[in-house]
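Complex shown without one protein chain; remaining protein chains in place.
As written, the chains take the letters A, B, C and D, and residue 1 is the first residue of each chain.
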Amino acid sequence: MDNVLLLFLIVPLAAGILALLVPGKARGPKELIILAATFLNLLIAAVFFKTGLTYSFPWVPGIGLEFSLRLYHFSAFIILAAAAFAFLIALYSIVSLAEKPYAKQFFAYFLITLGFVNGAVLADNLLLLLFFWEGQLITLFLMISVGNKAAFKTATKALIIVGITDLCLMVGIALTGHLAGTLTISKINLPLDALGGMAFVFLMIGAISKAGSMPFHSWIPDAAVDAPLPFMAFLPASLEKLIGIYLLARISLDMFQLHPASWISTMMMIIGAVTILLAVMMALVQTDYKRLLSYHAISQVGYMVLGIGTAVPIGIVGGLFHMINHAMYKSCLFLTGGAVEKQAGTTSLDKLGGLARKMPITFACFIVAAAAISGAPPFNGFFSKELVYDGALERGFIFYLAAVAGSFLTAASFLKLGHAAYLGKIREENRNVKEAPLLMLIPMVVIALGCIVFGVYNKLPLQALIQPILGPERLAGHSFAGWPAKAALVIATFVVLAAAFLNHRFGVRKNGSGLKASDHIHYAPILRGIYDRAEKRFFDPYDIGLKAVNMLSEIAWQCDRAVDWIYDTLVVRVTYACTHQIKKAHNGNYATYLVWSLVGFLLVVVFLLQSVKM
Amino acid sequence: MDNAFILLEIVFIPIVGSLLLPLFGLISSRLRNFLALLFVLCSFALSLALIPPVLSGETLTFSKQLALGFNFVLVADGLAVFMACVSSFISAIIVLYSFDYISHYENRNEYYFMMVLFLGSMMGLVLSGNLIFLYFFWEMTALTSWRLIGFFREKTHVLKANKAFLVTIFGALAMLVGFIIIYNQTGSFDLAVIKESFKTIPVANLAVLLILAGIFSKSATLPFHTWLPDAGVAPSPVTAMLHAAILVKIGTYVFARLFLATFALVTDWHTIILVITAASALIAAGAAMIEKDIKRIVAYSTISQIGFIFFGLAVGNQTAVAGGLLYIMMHGLAKAGLFLGAGVIEQNTGIRDITKLGGLIRTMPVTAAAFLGCSLSVMGIPPFGGFFSKYLLFSGAISSGRIAIALVFLVGAFMTIIYLFRLFNMVFMGEPQTSRAKEKSPMMVACVMLLAVLSLAGGIFINYPSHFVQVAVQGMVGLIN
Amino acid sequence: MPIDIIILILLTLAALWTVMSNSLLFAAIGLALTSAILTIVMFRLNSPLAAVFELSVCAGLISVVFISVTTMTQPQSRQEVAQHTRDRLGRFKFLPLIIILVALALVILNLKPGAPLPTPETGEDVRNVLWNQRPLDLIGQVLVLLTGVFAVVIFFKEKSKDE
Amino acid sequence: MTSLLILIPLFSVMVLNLPSRTMMRRFAFWLSLTLAASQVCLAAFFGTGLWSSPLDIYGSFFRFNLAVDNLSRIMLLSVGIVVLTAILVGRETIKDENQHFNFTNLMLLVLAGMNGVVTTVDVFSLYVFMEITAVASFVLIALQKERDALEASFKYIVFSALASVMMLSAIALLLMTSGGTGFAGISQSLKSLPANPLTLLAMGLFVCGLFIKGGAMPFHGWLPDAYSAAPAPVSILLAGIVTKTLGIYTLIRIAGFVLGPNYALNSILLLIGALSIVAGALAALGQKDFKRMLAYSSISQVGYIVIGLGCGTPLGIFGAVFHLFNHSVFKSLLFANSAAVESQTGTRNMERLGGLAERMPRTGATSIIGFLSAAGIPPLAGFWSKTIIVVALWQAGFRAYSSVAVMAGAITLAYFLSMQHRVFFGKIKEELKSVKEANFNLLLPALFLAAITVGVGILFPFVHDTFITSFFR
Partner (left out) sequence: MNSQALQLFWSFGPFVILLAVIGIYCILVTYNLIRALIGIEILIKAVTLLIIVAGYVTGHTALAQALVITLIVIEVVVIAVAVGVVLGLHQHNDSLDIRKLRNSKG
């Protein structure tokens, strides 16, 4: 019975390999495979949702690698969510990628990724987790690189960033295994001392890098432009957030004893706050639909990291709730972006406008999702954010301030996006744009409805899904469902949202169009210079890292050349100098040679004679 | 069949066979090619036959008393059989690859002769239980690799071959002195006797130093590494065989054989070795970032990865040593694939400068896929085999408390990812810069693909090699707990 | 004994003259003279047979060979000879000095000459020694003479053929 | 029966020069070949017992003081091998019929002389045979009366004379101290007497004389000239065996068994050996002339033998003897290769050669075997002898010398590799395009010697057991 868990792996992986094998040109087989596989996956996830299953067999006993899978409430939740997103996005991508030559490959990689994600979530052995975790690297690379011509550069960037952080994860796992003496996740419970803290940091790097937090974020905006759109909705928007935060939650909650007092908690909050602010600042000034969304995908991770980093129950619940909410509204947003791209042929905001009338359902979905991400009630984002605010305020006013500021900017940027893309005058070339096809609309609408349900009826996700993760001890009887407890915070949120709206009006009036609604911030005295540099990737940690590596390489190269010089030049020269001297001594005159012999003879005799006298 | 007799066959079938190859070459080149493969496969099959007894904890020995303490002793324990299997298997693939690669060059008789002789010497080296014969076969590998590197006989090629030969011989001579010191300490060249003797007395530091010089020169570790990139002038199967898969592993093998399986080093030595190899790994990785020649990049990558192997062996606990040995295997498979892939590229485009290559994925998709697979294995990304070996290294290092050095190697691992992707991108991605170069020889491409698939299989079926390696490690005396 | 010392000193002087003399002819003659004096010494030292050999072969044959070679090679011009003489003197003038120094050193170091000659022992006969104990040397002589013959054939006969 | 080794060549020479010379000319080559070959066979396949069996025919008439022990036997074998090689090469490189006839006769005389040297047990007879060999060598060097050859011959004569004088002085002093010239007597009396200045002086004189003959640094001045200027077969003869017999074998015999072992003497041998190894190898590195490079290489290899001898232990002496044999083989091989190259291309200047491996594959391949053996690379014979020497040195406590000997292997390899890549590898020069492989007479010895080198290397244990073990007894 327990080995049904293997189905979570076998179904997507087998389907993925099958998809690679079927002929790609024909319409039908590959679509059928992906739909069937994702649906089956969803089905299994739903069927076994409430069951706690474990499955285990020793894989490589010598190195502590056990093939142990564990399905319990948390992992079942993530698995179900992932399965749902996968199914919806698969549905969507059948249409959106219909004419693309790479559809078959994309589907195959999609399914393999899903399999690996399932594996990573289910794994109860750190090494097994790492195996599946890092395995996604390859499909990540491949999925991005099938995009446009320059996509391979982004793909490489993604692979290098994620690969490096995954290596950190590996070291973290090695360290954890060493400290705990076991690699079974459910048996690990470590204090955060010096080495433990080190292990935690390494694991955290792996987790937040997957989730796309700063400073490991910079491939996401690039991928938004280069990669196929369903990819964005699938990985950076939903699945990667899910498993990244899942891992973060597991290490923070289960594997390590994270206390509010520890420096790690503070560090995580700083990372969260910085991610929120910086990413949203960047999002504000973007002029590309997908790119703008991708910066938000980064920014929102900040809330989750911040929430979990608070290490107080309300914050953690908020962070986790935000995780699932974000996956919903962000994938919905990306899907609307994809619909716009498919119908209008571009995602560049200066070429869009007035689409609301042409694509009303898409617009409606956008409105819901945008309101959710901005934290407007009664959508799900509002409730999770309130929880995070509460947690952050408990730890320090500054964090709260950052979170709220992030909210303000988020709202501002979505006002700008909605204004620029859907309102205003429709452009000439978009006259003939039609509503997206049904198969693309279904996922959007379903997810948008989900946003509303999770907001209005937030008891369902919170009590059924999220609060059990913390366990009764941590919760101590509290429940965070329902309307936010602190009215002051709610009022503050309203104020912020109103301010964002006013700011938008001001910007539109000042700069003349929805697209330029944020220009007064963009070109503000100090910010302007910073933005300019940021656009030139001055602050891209990846580029900085590469520069550092290149510098290191240059030094190493010089060392290498120096060593080579020793062999190629120094040794040769010294030897030939000796040779030259010896050759010069052989001047051809036999008297010279005779003198050598005689001197040698005299020395020999003297030596022999003195040896006796000694 | 008598097991001890198998040992002799493993060594002497290729050696004697190689002597016959030129004669067969006079009759028919196909026959010669086939026989070359056959001899190598014979060694492989016989090595495989040794696995069951070795796994059951048995150690096979063939011994012939000879004069002056130069006893001819062949010992098959886990370590030896592991190395024998890995090297003979990779050799077989490379010989297969050579059929097409080498078919339009001169001196093919010499080529196959040297190839098979090399394999025979390698087998002798790994099975040898006597320092003198270890040295004997060690030098024979140097000798054959000299001819193989200088296969094209151009002046520049020969100069590079000479450099490789001289550097490795210099190290080998130093090592010989080290062996003699050990002989002086223990009164025997026989490893079993030496093992017993060093249970009571410590090994002389000078001997360790000199042997290390030999090992580092053979395994192309700082400061003796520069011959390896230069030796990239050799034909690709040769570079694959010598510089990726087998030759450079000799040093690591002897390291394990002497410093781990025969006697223990004091901890200071481990630290020194770790520092050297860390520097080697980083410097080579940096050089690989800068280089433009495809083979030189892969060669520098080899140097860097050898640093990782030494990292595992020098950390010296059971996990790390097992990781090091696994690394030998996984890196051998993957790096051979990279070199062979480079050979396919080189032969079909005639270019080795990566700045002049690009977009080959469209015309050479299989090669590209295989190349990517091998790269991923070298980077240590699951499900490829390289992942497990790398993990074991770090895991072992951390449990030995060598966290600082592990972090340095972590940087090396980062750089591995970066330079290999730089290489892959510049060669296969982007705009095509050359005329449409097709994959002409299916055999060659198949060999590359096979290696990539094996790298993958090595990851998925990791438990078999892992178990084997654990057995091999168990008998070692120099482990640090 | 003093007579022996005097003879030996003469021997040295003869050798010195041989080396110092300007003319090759005189040098050859000096060599013959040295050999002759050596013969006397040998005779004095109970070695009559060897002495005879020395006299006939060295003083005779070899001197003849040298003299004939000297004449066979063309003489240099007078100027050259004069130049040559000055050169030689420059280089050879240290020899007597060195000889005297060495002699002094030896005298200081050693053992004064002057012990009486012991009565000659009745040793074995030379012929007996040579024929019965050292036949190998005789074979050697034959071999070396054969070699000499070939040398002569190669160096002299074929040269004359060339000319 | 040992005396036949000397007498048969002697009589052969006489027979060949009987009045019917013209008829004998054709016969000469084959006769000399047969003699050398039979010597090889006899020395290789029969133990020392064969030689000590008396021959009744003239035993009552002549009583020769000759003896063959294992050392002599190895030397006889080497002599046979090298002379055989030289005769074969000579047939190809000395075209003039008269010259060739003289050459053959002189080879026989050299053969007789060397056989005498290695079998005699009397220092003065030793001197006599050395002188025979040397004189024949002078003539052989100058055989073709080329300018450089004459010059080299003259230098050799001067040095050889000096060496002879030194040795004779030593013999005289030994005669005085021990009352005889037999090896056994001298050895006995030296052991019984306390060391006194006269015997030490004799030792110094004798050893230095042998250094000159053997060409150890710094007594080697004549050697590079003589080797490089001599006709090809004579170079083989000189480098392969003459200097080794006259200088090195005798040194082993005298310093190892007659005068020694003596600690001070050994120290000198070690120092001279180390100097020769390093300086010889360095000098060889800078040479342009193929044969001159080989000559310096000879000096370097002689250094190994001397250093092995200087180690003073049985193992060291064994290594020295073994290396002597190996050196004879591989150096003859290399000189035979150089002869092949010279005869096919007309030059020895390595700067003007290149790419010959393509045209002369067998010569190229055998030269590789030769030099690898010289550099001590397994699986060739040189590896074993060098290793033994090094092990012996270390065991005896001469660690620095041992290290020098080992590390000089790298320089050895360096100059040989440089030779190889200048002569045989690389692109073939335009003017050498028409070069062909050397013909059979030049190839046969090369192949033969290469086979010995490889065979001894691979079958070393066997060779050791059947041949050399008895050396210690």
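Basically, a residue touches a chain if its C-beta (ideal position, glycine included) is under 8 Å from a C-beta of that chain, and two chains touch if they have at least 3 such contacts.
None of these values were measured; they are calculated from a predicted model.
Undergrad: Name every shown chain in contact with the chain that has been left out of the document.
TA: Counting the whole assembly, the omitted chain is in touch with A, C, D.
Undergrad: With the full complex in mind, choose from D:6, D:28 or D:128 the residue touching the hidden chain.
TA: D:128
Undergrad: In the whole complex, not just what's shown, which of D:150, D:195, D:271 or D:407 touches the removed chain?
TA: Result: among the candidates, D:150 touches the missing chain.
Undergrad: When the complex is taken as a whole, what residues of subunit A touch the one chain not shown?
TA: Given the touch definition above, subunit A has residues 583-584, 586-591, 594-595, 598 touching the missing chain.
Undergrad: By the contact definition given up top, give the residues of subunit D that touch the hidden chain.
TA: 124, 128, 131, 135, 138-139, 142, 145, 147-148, 150-155, 157-158, 161-162, 164-165, 168-169, 171-173, 175-177, 179-181, 198, 224-225, 228-229, 286-287, 292
Undergrad: Given the full complex, what residues of subunit C touch the hidden partner chain?
TA: Residues of subunit C in contact with the hidden chain: 1, 4-5, 8-9, 11-12, 15-16, 18-19, 24, 27-28, 31, 34-35, 38, 41-42, 45-47, 49-50, 53-54, 57-58, 61-62, 65-66, 69-70, 72-74, 84, 87-88, 91-92, 95, 98-99, 102-103, 106-107, 110-115, 117-118, 120-121, 123-126, 128-130, 133-134, 137-138, 140-141, 144-145, 147-148, 151-152, 154-156, 159.
Throughout what follows, only the chains that are shown with their structure count from here on.
Undergrad: Go ahead and note the Å separation of the Cα centroids belonging to subunit A and subunit B.
TA: The answer is 37 Å.
Undergrad: Which positions in subunit D are in touch with at least two other chains?
TA: Within subunit D, residues 414 contact more than one other chain.
Undergrad: Among the residues of subunit B, which are close enough to touch at least two other chains?
TA: none
Undergrad: For a test of understanding, state which residues of subunit D touch subunit A in their complex under the given definition.
TA: It comes out as residues 154-155, 158-159, 162, 166, 195-197, 200-201, 203-205, 207-208, 211-212, 218-222, 224-225, 263-265, 267-268, 272, 279, 282-283, 285-286, 411, 414.
Undergrad: In the complex of these two chains, what residues of subunit B are touching subunit A?
TA: 163, 167, 222-223, 225-227, 282-287, 289-290, 300, 319, 322, 376, 379-383, 387-388, 390-392, 394-395, 397-399, 403, 406-407, 410, 413-415, 417-418, 421, 424-425, 429-430, 462-463, 466-467, 469-470
Undergrad: Which part of subunit B faces subunit D closely enough to touch in the complex?
TA: Counting only subunit B, the residues touching subunit D are 64, 66-68, 70, 72, 106, 132, 135-137, 139-140, 142-143, 147, 150, 153-155, 158-159, 162, 165-166, 169-170, 173-174, 176-177, 180-181, 183-184.
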